[in-house]
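Note that one protein chain of the assembly has been removed; the remaining protein chains are unaltered in position.
And then chain A:
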Amino acid sequence: MSLLHVFGFGLKVGHLLWMLCCWIVSVISTNWLINGGILETQACLLGDGGKMWLKCMEKVSGNSCKIHHHYYQYIGSKRVRKTWWRKLLVAWIVGWITVSVWIFWYMSSQAFEKRKETLASMCDERARMLQDQFNVSMNHVQAMSILISTFHHGKNPSAIDQRTFARYTERTAFERPLTSGVAYAVRVLHSEREQFEKQQGWTIKRMDSFEQNPVHKDDNAPKALEPSPIQEEYAPVIFAQDTVAHVVSLDMLSGTEDRENVLRARASGKGVLTAPFRLLKTKRLGVILTFAVYKTDLPSNATPNERIQSTDGYLGGIFDIESLVEKLLQQLASKQTILVNVYDTTNQYHPISMYGSNVSDDGLEHVSALNLEDPFRKHEMRCRFKQKPPWPWLAITTSIGILVIALLIGYIFHATMNRIAKVEDDYHEMKELIKRAEAADVAKSQFLATVSHEIRTPMNGVLGMLHMLMDTDLDATQQDYVRTAQDSGKALVSLINEVLDQAKIESGKIELEAVQFDLRAIMDDVLALFSGEAHEKGIELAVYVSVGVPEMLIGDPGRFRQIITNLMGNSIKVGIRPLGDKKILTFLLRKSGMMKYCALSLGLMGILSQFTKKGHIFLTVHPVEEVMDSIDVETESSSRNTLSGLPVADRRRSCAGFKIFNCEGSSHPLSPSSSDLINLIVSVEDTGEGIPLEAQPRVFTPFMQVDPSISRKYGGTGIGLSISKCLVGLMNGEIGFASIPDIGSTFTFTAVFSNGSSNSNDSKQQKQRIKNQCHTTPSEFQHMTALVVDPKPVRAKVSRYQIQRLGIHVELVSDLNQGLSSISNENRVFKMVFVEQEAWDKESSISAHFVNSIQKIELGFSPILFLLGNSLSSSRTNTATSGAYTLSIITKPLKASMLAASLQRAMGGNTGNPRNGEHPSLSLCNHLVGRKILIVDDNRVNLIVAAAALKKYGAEVISADSGKKAIKLLKPPHQFDACFMDIQMPEMDGFEATKRIRDMESNGHIPILAMTADVIQATYEECQRWGMDGYVSKPFEAEQLYQEVSRFLQPPSTANS
């Protein structure tokens, strides 16, 4: 039931709404019509006025334009606008109220006019009809007068007597619908009275007495009436219609009204009307029409006297006006709607009502004149509507509708303005909030930077002390503790560095360098960095850089290296599959929280390493185009075909989401436009635990707080990966990964670099920055040929890559037998043979044979045999003996430099290795000899220390204790080669001084290095902004000072050293 009710209610509401809509639509349309009409009528009727009005409209619209203009002008100032639109709103509302009132007035006046017109036409119609009917009756009465003059006076004896007359009039009554009766009075002179009375048989009676005595009894005998007094003449009624038979013998001249009437009638010769009076018998209002009957035919222009003389008698018709009008009105339609009054207005000031109730109503009235053929008397008809005028609903609804619409528009305007104001306020508020948030962000970064700096300072102390402690006499346990502590400290410092990086990235302060660098050397470095750890864990590390990658690239090697290090570190941390009990580790990790890095690097993983399987981490670098071309080909490569033979996550999946691959179809994004840009794709593939599926979406989120079991496993990955992602983004690249739990993960990223090979003759400074690591390929191995025996193509490819870097031509074979046949081939001369340990061990039976056959080859041409041992077996001696033949074992990971060293050793060549781990700079101490260096610091102690430090390297040091002095000293021309500048100095700080010095410099550029205790992130940029070249942190170490300054000094010319 209730459901039905609800349904019904819904229907009703819907209906109401629909009605409302209809109403609004109709109102709008009528308005439009009416307004249009008004406009037209106004224009037509008023002419000039209409034009004025239109002009007015134009002005208004012009004003509104102006207002708009003002609005835009004032849009800046809020208050003005606010007050302004309030005023506008009020003006709008007032204006529309006026308009709607005017419309109401106009429309109701229109309605009134129309009503008036209707009334007038109705009234006139009635008056005309009345007049017509009256005239008809009058004509008939006149005809009767002629009848009487003909048959009564014209014949002797008379052809008419009372009876005849009565009957005749009775029968012709229909001809005179307005008369209630007719009577004929004859003119009797006094001299004839007696004879007349005798003849008629009655005396002439007075009328006024009859009038005075209201008739009580209808059949009042005429004899009761007084005889008429003696008069000059009499006009006794002789004939009368039956209806008025009582007037027979009454002297018409004795009645006041009648007398006057009779006199006027005979004088004028026309029908004459009396004023309305109460009729004798019926007591209804009536008038008497009197016609004179003349003896002879009178000419139409007879004088009144002639007329009087020739008068024979008078015919009177009694008009019952009331019934007359009533009858008339009944014949007409819409008789109910109007009230009709008929007045005799002969006396203008006292109109005599002839018909109609005398309702005093000052409403609408129309007056029509009635012409009843009597020039002496005036009559008029007054008409009124019975009902009051109806409410002008149309006008009301229209004006209210307009008002409502205007108010609605006003409201909308108001709401809009309010909304705008609110939005603007919100906007300002937001802006304020953004400002505050930004300030907070800056503060946060500053705080992070400061805190990390503050932590780093004592940490350096701790590490230094530990380092010193290591050199003291310690037993094994103590040494182990110290090493552990040192490792933890280092891990903490690196964590802090990462946090700093994150802070920098978040504040957008990180900027990439663009220097020339050797990507392969960086790869070697990374490999070297992780080889120790990988070795411990029994993971095979390998690097492969495609030939398509140029020798030299321009980009930020430090950041690139950081990304790779992060990914590699991540892989190496999780790149093992612990099979044993993890409880100890997890407990420790949970306990230590922030120290999980330390815990990891503490070698706790080492504990687990005994449970681990053999795995690998494979780092590859390709140009993107190469990968894109091969991406389809590689699909069928089996999962077995990996470095360690373990299955890995698919690399193609890891980069499947990259835009660069997705927009492949349209055009190669990099190929035509940027021949100088190299887009590299780097992937790190490991055979670790993989990332649990639920954690995969959050891998790149910084500081992610996930399920503890995940953060336990990926303790170190959170921030490092997010930094990597940001850095990759900065290098216009993308990063992605694919990970299968218990199979492994593959991280892939792309990065865009400039080709550095094309313009290798860059400035020396840049070249110097590149560490002189593997830059030099030893020329001694050029044009040699080597044979690599490896059953796994992937691994063989890596080996070939590394060996080829030495300029050696490489051939690959998959097993020893093939190798043998290659060697035996006379056409080929292999200088060296690299045999993969796996191949060697697997085919131990052949290996002996293999060695033998090699030895058989002629002396001097016999190739040197190398065994490529992976880390697991490298615990053996460096050279394994197989029979009489010594073969060198090269431990993986393969690196060109190491390879070169091994080859040199094996070939008895120069064993000198440029990378001896010593500070190369120390051996070049004479860089500074004879250099003139200015040190500026307001602190005497600092000055002395710094000066002493630089003097130690043979530099000539000049000190200045204020910025002003420094400026004076550095006014060109000067002899200084470099300048160290304290930043915080009284009077003029280091920045200011530097700026002035730079301003003075016309040609040449003296390296100015800041000295500051604040090593917060902003400082370097600040230094550069003010024209400094770098900075050293205080307290300085001699080495640091030296290194920094020597970076900026040209290497000493031969003449100098």
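One rule holds in what follows: a contact is a pair of C-beta atoms (placed from the backbone, for glycine too) under 8 Å apart; a residue touches a chain by one contact, two chains touch by 3 or more; residues count from 1.
The rule is short, and it goes like this: contacts and distances are computed from a predicted model.
Asker: There's a gap in the complex where one chain should be. From "Golgi apparatus membrane protein TVP23", "Histidine-containing phosphotransfer protein", "Alkyl transferase" or "Septin", what does UniProt name that chain?
Answerer: Going by its UniProt entry, the chain not pictured is "Histidine-containing phosphotransfer protein".
Asker: Of the residues listed, A:82, A:153, A:378 or A:952, which one is in contact with the missing chain?
Answerer: Of all options in A:82, A:153, A:378 or A:952, contact with the hidden chain holds for A:952.
Asker: Touch as defined at the start, partner being the missing chain; which of A:95, A:389 or A:461 qualifies?
Answerer: A:461
Asker: Which listed residue, A:173, A:528 or A:944, touches the chain dropped from view?
Answerer: Candidates A:173, A:528 or A:944; residue touching the omitted chain: A:944.
Asker: Touching the absent chain: which residues on chain A qualify?
Answerer: Residue positions of chain A that touch the missing chain: 461, 464-465, 468, 471, 937-942, 944-946, 948-949, 951-952, 982, 984, 986, 1013, 1034-1038.
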